[in-house]
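In this view, the complex is presented without one of its protein chains, the others remaining in place.
Up next, chain A:
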Amino acid sequence: MAASTRSQVISLYKMMLKESSRFPSYNYRTYALRRVRDAFRANREVEDPKAVERLMEEGEQMLALIQRQVAHFVPITTAASRPIPEENGDSSPSRVYEMFGFMKVFLGL
């Protein structure tokens, strides 16, 4: 089996970020994006091909997990939510909280 090339690693990274951004929940979404980024960053210097292979496998599994989880929730995302309005209208970043109904997930399964 060919060792993972740089482009394969980057491709996995991009896919993981793309899937992570599909979490409807603000907290899960920001966590997934941050954690994926930090994990890839932390392992940037790893050279040993076996270690790289193992990390790639873990990454693939995590990607599949994220895909499974967002597949449940994206179809039942409620209508787009407004950010919490700022009383003095300053430019604080918006915090978007959407509801996701667990009951709908299990009924839909």
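Simple rule for what comes next: a residue touches a chain if its C-beta (ideal position, glycine included) is under 8 Å from a C-beta of that chain, and two chains touch if they have at least 3 such contacts; residues count from 1.
The rule is short, and it goes like this: contacts and distances are computed from a predicted model.
Participant: Can you work out the missing subunit's protein name as recorded in UniProt? Choose among "Pyruvate dehydrogenase E1 component subunit beta", "Protein transport protein Sec24B", "Cysteine desulfurase" or "Signal peptidase complex catalytic subunit SEC11".
Facilitator: "Cysteine desulfurase"
Participant: Which of these, A:18, A:54 or A:68, touches the one chain of the complex that we don't see?
Facilitator: A:68
Participant: Could you pull out which residues of chain A are in touch with the chain that's been left out?
Facilitator: Counting over the whole complex, chain A touches the hidden chain at residues 23, 26-28, 30-32, 35, 38, 65-66, 68-69, 78, 81-82, 84, 92-93, 95, 97-99, 106, 109.
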